[in-house]
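Submitted below is the structure of interest, expressed as structure tokens.
Below is a slice of the complex: some chains, not all, each in place.
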């Protein structure tokens, strides 16, 4: 299985996305809606942001993947998430959860936990979010210091044990974003070391990583490989953009340019992906 | 009448927008709200995004034009659209409909069809959307393959016959966006060949075209001319931006810069507008 966690495999997933232009259904927040749609287009996928309760069921069923992000969740959107995730599961549409700031607020914690009953294929968050979700799923209170919104006060390494447990308990692959990303299905662990520190100064890049993982889930049946590949693709686009960026504004723009131009050659030479437990 | 479909007439509309800075009322989606507001400002208009049910009636009445986009329509926004379009018609405010992904989802199809009763001055979509709306308005099911969200699987040419019928049935000018845009009032047909293929990799540029058409409707009483002029202006800004853009991120930014700097000279020398049926 380790052949899935190689630069070559990442390049193949990129080519599959471009060939299939998968329709990616996003239920997302008002901050990242534009930038994630643009990132999906730049990668080669076909994004659609649909979150009306009246529309999500049929759309999740026809989509190639569903991305659920609770960054600005409201009660109507929570109802839509419940319907969409149930419909995705019934239709066999792979879906991924981004539990933004889940440890800070009880309402979104409830939304995230309820959604786990509908069998997400993957979950992506920073270390604080994954730690909080794992604790909540285990019936415990989220650990402090979860009150810092989307900032992660833990390192990815510290959260890895919690992530493995969450993956085993839910059946979802779990991604912990950080300077080095960790991706686990509960048994295997892969790491991705692409990216650039300035990416933390651009809003919504975590949400974008989740959305790209949705596109990869549409073409790669091994969810852990799909997620790891997506983390390489956004990290690589970000580090290439950072070489020319004058600051975080330019980085946000350049990342889209780089995603659009990523080649098999660039991916195979610059991907930093490894499997550390198999 | 053909004098309306000339590069000179486009330049005159641009100058009128800049002189009048028309207040353009937008009821739009969460993806394109920022980019369409910026495009209206860059063109020289004054955008306002107002979609609360409590606010749309007085605002549609004082606005110079109303733009209705159903890209992320919800039940409350649908109620606001019903109120706003009725108020616009009563006040004589010209309004334009962007039936985003109308063929894919029954809820938004209902919202779009209901709005047609309030006499839009124009409708702009891609070929799939116009085909779907025409079929739905005729009492038929939307044709497959409408399930691809905002992607257009048809060419503008194929949808022209449906567009002419829709225009005659509704009294609205109909714009079919594509590599070559087609604009018809049911009798006349104009084409616009400005634009660049990379524009399809930037989210919300269809929505932006509709918003710019709203600004032009505020200053040009011939709706078909107003729409054709708007398609030239966005296409020209896009193709000029594409000369310098490193990818779709840069293109989105450069398009705003170019809209801001468009001159009569550039428009008269580079507009590719023609009338093919009069």
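The first chain written gets the first letter, and so on, giving A and B; residue counts start at 1 in each chain.
The rule we apply is simple: a residue touches a chain if its C-beta (ideal position, glycine included) is under 8 Å from a C-beta of that chain, and two chains touch if they have at least 3 such contacts.
The structure presented is a predicted model; accordingly, all values stated were derived computationally and were not measured.
Copy number for the full complex in this structure file, with 2 chains shown: 3.
The criterion applied here is as follows: only the chains that are shown with their structure count from here on.
Relative orientation of subunit A and subunit B, expressed as the C-alpha superposition rotation angle, is 120° to the nearest 5.
Contact residues of subunit A toward subunit B in the complex are 21, 23, 30, 33-34, 37-38, 41-42, 46-55, 58-59, 62, 76, 252-261. Of all residues in subunit B, those touching subunit A in their complex are 29-32, 34-35, 71-75, 101, 104-108, 147-151, 201-204, 245-250, 252-253.
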